[in-house]
Each structure stands twice: as C-alpha cells, then as structure tokens.
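Structure provided below as structure tokens; questions to follow.
Left out: one protein chain. Kept in place: all the others.
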Amino acid sequence: MSTNRLRVALIGQGFMGKAHSNAYHQAGHFFDLPYELEREVLCGRNEATLGGMAARWGWRETATDWRSVVERPDIDVVDVAVPNHLHAEIALAAAGAGKIVLCEKPLATSVEDARRMADAVRGRPSMVWFNYRRVAAVELTRQLIYDGRLGDPFHYRGLYLQEWGNDPTRPPGWKTDAAQAGSGVLGDILSHSVDLALYLNGPISEVCAMQQTFASGRDVDDATLVLARFANGSIGTLEATRYATGAKNRNSYELHGSRGAVRFSLEDLNRLEFFDATEAKPLQAYRNILVNETRFWKPGHILGYEHTFIAALGEFLLSLHRGELFHPDFDDALRVQLVLEAIAKSGNSRGWQTVELK
Amino acid sequence: MSTNRLRVALIGQGFMGKAHSNAYHQAGHFFDLPYELEREVLCGRNEATLGGMAARWGWRETATDWRSVVERPDIDVVDVAVPNHLHAEIALAAAGAGKIVLCEKPLATSVEDARRMADAVRGRPSMVWFNYRRVAAVELTRQLIYDGRLGDPFHYRGLYLQEWGNDPTRPPGWKTDAAQAGSGVLGDILSHSVDLALYLNGPISEVCAMQQTFASGRDVDDATLVLARFANGSIGTLEATRYATGAKNRNSYELHGSRGAVRFSLEDLNRLEFFDATEAKPLQAYRNILVNETRFWKPGHILGYEHTFIAALGEFLLSLHRGELFHPDFDDALRVQLVLEAIAKSGNSRGWQTVELK
Amino acid sequence: MSTNRLRVALIGQGFMGKAHSNAYHQAGHFFDLPYELEREVLCGRNEATLGGMAARWGWRETATDWRSVVERPDIDVVDVAVPNHLHAEIALAAAGAGKIVLCEKPLATSVEDARRMADAVRGRPSMVWFNYRRVAAVELTRQLIYDGRLGDPFHYRGLYLQEWGNDPTRPPGWKTDAAQAGSGVLGDILSHSVDLALYLNGPISEVCAMQQTFASGRDVDDATLVLARFANGSIGTLEATRYATGAKNRNSYELHGSRGAVRFSLEDLNRLEFFDATEAKPLQAYRNILVNETRFWKPGHILGYEHTFIAALGEFLLSLHRGELFHPDFDDALRVQLVLEAIAKSGNSRGWQTVELK
Partner (left out) sequence: MSTNRLRVALIGQGFMGKAHSNAYHQAGHFFDLPYELEREVLCGRNEATLGGMAARWGWRETATDWRSVVERPDIDVVDVAVPNHLHAEIALAAAGAGKIVLCEKPLATSVEDARRMADAVRGRPSMVWFNYRRVAAVELTRQLIYDGRLGDPFHYRGLYLQEWGNDPTRPPGWKTDAAQAGSGVLGDILSHSVDLALYLNGPISEVCAMQQTFASGRDVDDATLVLARFANGSIGTLEATRYATGAKNRNSYELHGSRGAVRFSLEDLNRLEFFDATEAKPLQAYRNILVNETRFWKPGHILGYEHTFIAALGEFLLSLHRGELFHPDFDDALRVQLVLEAIAKSGNSRGWQTVELK
C-alpha cells in the first residue's frame, strides 16, 4: 500500500454501490483524510449499466469479474457491496490477497462464513457497513450511556419497520430470495437492530423468536419478532418486518434506564429524544434534541441518509491511519451473526436459544 | 329493580372508587339515561376516610362490611372496585343476590375464579371496567377496522409502559403484593393491552412470554413481554412494564394491515394516527386525527381520563335498558384472563403456550 | 350571603351554560370548597329547552327574565353566560343588587361598558371566565417565568386558530353578528390570546393591527392580526382567525426569553414544551412535559377542556373565602378590553395605536 493513497475497488453496482461511491467522493470534503482515495475499479455484472455508473461516479475502470479485481496489485481496498450470499467468497479472496476489506451487512449468510471472514482479517482493520452507528443521534446515545446519564439499563426495544413486503407492484429482487439473501428481514434489517442493540446495550445472552412469511411462495421471513435477555440484566424486544404499513424505513430504538431514557427513529434521524429522570419531577420530560453534528455543516442544518456512510468511511480511514481497530469490524459483525443465528434457531425450535459467544 | 331508578353500592374507596364515583355523577349529564342513578352506599374498610369521601361524592350511606351491602334489597347495582384478590368473592355474592354486577379489571386472579364469575352472570348484563375501550380514538380504530379501512391485519403491537416501579419514594401498596394483586403488570396493565388486542384484532391463539422482576424482594412481575399469534393470521408483540423510565401511563398500540395502519397512545388520548395505504403514494402518510367525541363537548374540545369511565357507564346503562348485552362483560374479561394465564404459564415454562378457548 | 352556602343563578343556557353547570357540579369533588354550592336558578330565553337543561344539570328552578332573577334575595352569585352585548346590563344590575358577579369573556363590547362593570364590582371579588389561565401548562408557564427560567423576554407569539368561519353548513349564530357579539374573532378568541399575553408577558404598550372579513355579508372580523410592543421591551404578534383550515381550537403561544422558551397549544392541552437555554449546548432542546395537574387525578392522567372551568371556579371560591381578590377579575378583563379597543382602532386607522392605561 502506498503511504498516502488508497486505491479502491468497489464490488457492486446496486443501491449500495451508489451509496458507497458517494462516500468515496465526499469523505475527503468533510474529514481531514490522511489518504488520497482513488476510485480505481467499479466491478459489477450488469455490463449494460456499468459504464454509465462508473462515468457518473468517477470510477477509473470497470470490471465484471471480481476475482481478477481482488488480486490486482494496484488495489489497496476491496469494498464488497453485492448480495449477501457472495460476501464470504469475495471478502475471503480479498483478505487472502492482503487487501483492506470493507463489507456490506449482514457480513455473511451463516455463522460459519462470518467466522471465517472474521478470522481472515483479524488483527487488521476491517469495516462492516452497519452505517447507522454513525447517525449523530446514535453517537449521542452512546455518549449519554457512557456518561452514565441513563443509569442501569432496564429495557431495550429495537424495531425496524418497512412496508414494501406487501407491495404487489414491486418487482421481485434478491432480497426476497433465500438463495441470495440467506434470510429475509433477519439479515437485511433486523441485523441493523441487533448491531445497534449490541452497540448500545451490550451482549445479548438469550433470545426467543418467531418468524413469519406472509407472501405466498416466498422463502424468507417477512417478519421476525424476538424476546431478548441482555448480559447486563436488562430485557427487551426486537422486531423487524416488511409488512408494517405506514413505515418507510423506521429503524427505531428506545432504552429505559434507572436515570434516564432515550428514543430514536431513523425516519427522524436528526433527532434524539432524551428523558432525564434526575430532573425535578414536574419538569421531567422527553426533550427532542436536534442533534448537532458539525463535521458536515452547522448546528441546525439537517443531515441525511448518505452522511452515515460518509462518516463511517471517514472514521474508518482515520482509525486506519492511527493504526487502531475500527468498529464495527468483522468481529462485531460476527457477533451480530451469532445473535441472528440464535434467533433463526429459536424461530425453528419454538424455544429459547442461548447466544453463542464469539 | 325499580323501573326507573338504579340504586348503586360501590365497594371500594381508592383511586378507582373516586373514578367510578365521578362516573355515577357525570353519566346523566352527557347521556340520555333511562335511569335515575342513586348513589346509595359507599363501602370501604378505612373508616377514617370513608365518611369524607362519601360526603364529597354524594353517597347516601357508608358501610364497612361488603357482605351486608351486597345482599341489601334496596341495592340494584354492585360495583366492585377493590384489590384484585377480592373481586371474585364479592362479585359472586352480588351475582348470587341477583344484583347487576360491575367489576374492575382484571376480573380475577385466576381463570377458575374468572370462569365462575362469568358463569354466575351469564345471560345477564355485566360490565368489566376495561375503560380504555371507550377512548374515542379506540372507538374510531374499531370503526376503521369494521369499515375495512385497515384491510387484512398483519401486525399488532400493544405496549403499556409506566415508570413507577423504580421509584424508591413510592410507598408500597397492594399492586406489588402478589397476595392481593395476583400478579404485577400482567393483571394491572397488560390486561388492558390484551383486552384492546382482543377487541381490535380478535382472538389470540398462542403466546410466548418472558416475565421479569427487577426490584429485590418483590414477588410480582415488573415487566412482561409477549410474542403473540392471532387467530386471524397476524402476529404481534405485547409488552408491559413499570420500569419504562419516561412513561407515565403510555398505553399504546399500533396495527398494520394491508390497506392501512393506526397508532394510538393514551398519553395523547385525544388523537388517533391513521395511515391510509389506498391514497396516492406521494401523499400517503400518517394523519394525526383530533378525534371528535361530541357526546361531551364539541369537536376540538379535549377530553380526558375520566371520560372513559363516564362513557363506559353511560353505554352500559343504555344497553341495559335496551336489554342488550354490553361489552366488555364478564365473558370478555374471562377471555382476557385466559390469555393472561397462558402468558404466565409461558413465562414459567419458557415455551409457547396455546390460549385456551373460553 | 349565608356563611356556608352560595346560591347561584346562571344566566345563559348555551354551550357556556353547559360548561358552567358542569363546573358547579364538579368543583366540590376536586376542591375542598368552603361553600355549599346551590344551583338555584337557570335563566334563559328558550323555554322549549330550558326545563330539560335544568333537569339534566340539577338547577332547582328556571326563569326567563333575568331582571327578576338578579334581584332575588335568595341568590348570592350571578353568573353571566349570554351573548356579549348583554353582559354589561346584566352584570351591572347584579352588581347593583349586591351579588357576586361572574361573567363570560369578553367582559363587554366596549371599553366604556367594561369600565362601568369593573367600577361596579371594584373592591369585591369578581371573575371573568378567561378559563384558559387554568390550564395546568399555562400555570406551569407562569411559574417558570416567575422562577426566572425564561430570563428576559424577547418575543411573544399568541395565535388562536379556528376553521369554522368557512363552513357553509354551519347555521348562522350570534357570534358572527356584530349587534350581538360586538366583534368577530377580536372579542371571541383574540380576547383569550390577549388575556394570556398580559398574564404571561405583562402589559402591551402599543399595537398595530389588520382586520379582515372573508365571508360576504358578514359584519364582523373573521381574522385579526396584530403587531405588539410590550411594556417589558419584548415584541410580538397576535393572530386570531376563523379561517385557519385544519385548526379546531388551536389557542397557542410561544415565548422566547434570554434563558429559555416555552410553547403551548390548547389542542395538546396536557403538554408544555420548555426549552432551557442554560443546559449544556448539545443537550439543549424543547422538552415536551406531560404536565402533572394532580388536583383532579394522578400524574399521567389526561385532563380536558372542562377542567379549566372547574379549576377557575374552585380557585375563585377559595379566594372568596380567604377574602382575597381573584384573577382574572373584571379589572383584568377591562385591561384586555383596552387592548382589544386599541386593536380595533388600529385596524380602522391603519396605524399604530397606544394602549390606554386602565
């Protein structure tokens, strides 16, 4: 790797390919990056659109065979943004070729794959795109917890609600195909909820789940509901569904502790609601904080979806340069995968399932 | 029973005694009642305060022995508003004496008691004070469902959150004593959530639950979390806790169907949020309806907690006069009790539990 | 006046008659009243409905001639709840007969009348039904200001929005007839906004206004908009309209000071939003307080429109017994009238108008 530039190969030309491309453009505008990012290769299988996308987003070359790309000596970073079932093979190959590997979530479609991937990069910086950790309101939640403002945790509630599962006009895609996605909401959106739960409330020790497919002929879970017990003694629920009519992308959580509580919803991502139970009783109330993320613009200037990717990338690169491990890395994602596996097992066995330790 | 007056004995002088007393005063002001309500006897065990309460609320007499009261020939209606463990004995005695019986929720502390109580009044009008059915927003929800505006139900979420479980300044009371309350949040507040779920989304076929006691030395559940499968094919969660820091009395539900969705919270009881999925896509959104309940005042004039009791009583008396069964009656409350029992069993057995049919 | 009972004559059988009747019933249930309230006479001109209303609300007698009523020796309190143009004559007669006089707002249809009315009761307790001062959130606002939590005031915004002005299905009534109402929104709803502004932010020194009638053939203001300068150096706007499509009864205000700010809306009357500018910057935010008014029920138990009347009456009676002047009294209402007059003059003259001192 050259000391001051990073040559990136992005594998994937879908919606995530676009979100990541944007991040590679924008990170240097808002972060003091220690690297020059070079958008070297965009790799995808749809030749009809690949060239146009590369031109639009300034990728120097295109390729359709990821195998050749991940071994190119002029590539430093391989970013995997393809359907879930392809993550493991590509990421392992890239890791084997000594590349810095970034991977979309969920890390894999099985714990076995996830474990091999985590093993392959252990000791080296890696990143999984659990981008919602980088919402300013989520970071503020983490800070409040760290500062003891929530006290001892009692109850965590994580919901991820979407409505498109029931949209008959929507063309079928890989996300509802078990062969490509591995699972339905479990890997696609409950994985985000699990990651945030682990990030904010620590390890989950056991789960009890139900999974439901509403659409006839579909082989993945349209909804997954979970009872959870956390290692810190708190309890909670996790829910994900694509049948929540009225919800576009409502990734939300609520955490109640002995000294305070927080509420967050991604549909209102510039806000965090915080309840301070140490206030005088008559003035105790949820306050609705317009969270001040000032790396981008100024207080009061609204940020959006894309900034979570830019911030994740920016912070990863700063960590990389400082020689520090970044989070969430492949090990964090493996921990998520272990919870997802316990959930799936519980759904099948209709009983409580202990979450395996990493 | 005289044709045009109803002589009431209220058993109970606590917070519910006050709420019911108010209802007996106010029902005739807002409903065209076919009866004269006479507040005949207020019965309670705290003699120090009983007389004052009776004077304030216009009860003609007081008594401390409920047994003598329920058999008095000059009493038509016995209203049971005492701690849960006493419901069955009093209600059965009153029913046995031929009285019209009204009873606070939960109906009983066991299915056996509840069944005997329901049997004792079957065929006669009875009422259980699941008063939240009478919130105008809940009635509008029911109407929207009846009119098909929500379509096929997919997902029901019922939460009842309070925070006082963790308040060390609060004096202990019967609600945290298993001997008197029978259970903790299960009977006290999850019973409301279960009643609303049954009312709005129909029978629950099976449940899987976890129950948690946070306070040391307490012998009732501080939190109960439930996965549920409904007979209509939808799924959902029910949660009740007294450890939800930030929540005063947040009895809320959300129902997602194929054609629409609703959201409600008792902390905002004059509102119903309704999402109409049949609208043109760009204008689809939750609308926040200031629900127009006009039996009391005018549209836009806010109602409160007490009006749910007044409306329940008013509608009960109108049903009584028409010779119709009222809902929720003891049979409805028995159905709730069967769900509560299944939840408790599931919490103990750590497995799914089928809900017994009435 | 007998020492321990107050015999009330209510003049008016409309919507306010109902609201006041309810207050006479309920005040004693929630306040430790030093008086027995006796609902002696209900006086109104619609004989067809008068008897029914008296029966429903427990008025001992009815009468159709207010003149005879206000002079009856067996009446202690005369409560005037008739169209605005009749306030002065009735109230003056009642005051002349030595009665305790309560009067609906606006006190009168002219400053001259208001001044005569205030003069007639000066030194004696009187009450004007600016009931919204008794919303718990308004009382909390007052307390926060008193405690210095808002600091020096900069900006006050008072809006009272209704939508019925444009409803062609609504039958005409006295509120849109200048001969009976004196004015349109000015006296009907802007009077409430002015009263709250004076109560919360002190005297208004000058105003500049525009008034607008939208409906053809109507002779009262459908909307009145005001620029205002307060004696304390702050500035602001007041707006009232019956053409605010979407607003049922949105009486709202916002006050920004050097140390904090508040927001309130009557359509959410159990809430007060409070911003504390002395907090650490990243946590500064409006908090949405579920205001704990516990004279009625318990924290978290929602109150409504009618409780403002009950609380006003209850506090008036307590003041009366203590021999203290109550607020808002006729002098307070005269101050409102002086502002309303300045607004009307400004609307006519299209220039700034100094508010006359009482």
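Letters A, B and C mark the chains in the order given here, with residues in each chain numbered from 1 onward.
In this section, a contact is a pair of C-beta atoms (placed from the backbone, for glycine too) under 8 Å apart; a residue touches a chain by one contact, two chains touch by 3 or more.
Bear in mind the structure is a predicted one, so any value in this text is a computation, not a measurement.
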item	value
Listed residues C:Tyr35, C:Tyr253, C:Phe275 or C:Phe330, member touching the removed chain	C:Phe275
Candidate in contact with the missing chain, chosen from C:Arg39, C:His87, C:Arg134 or C:Arg157	C:Arg157
Options C:Tyr160, C:Tyr243 or C:Phe316, residue touching the unrepresented chain	C:Tyr243
Which of A:Lys99, A:Arg157, A:Arg242 or A:His307 contacts the chain that the document leaves out	A:His307
Positions on chain B contacted by the hidden chain, ascending	140, 274, 281-292
In chain A, positions touching the absent partner	15, 19, 21-22, 25-26, 28-29, 56-57, 162, 248-249, 266-270, 290, 296-307
Residues of chain C in contact with the chain not shown	154-155, 157, 163, 166, 208-210, 212, 214, 223, 225, 227, 229, 235-237, 239, 241, 243-247, 256-261, 263, 275, 277, 284, 286, 350-352
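The rule is short, and it goes like this: only the chains that are shown with their structure count from here on.
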item	value
Chain located farthest away, centre of chain B as origin (C-alpha)	A
Rounded Å distance between chain A and chain C, as computed from the means of their C-alpha atoms	54
Residues of chain C whose C-beta touches two or more other chains	290
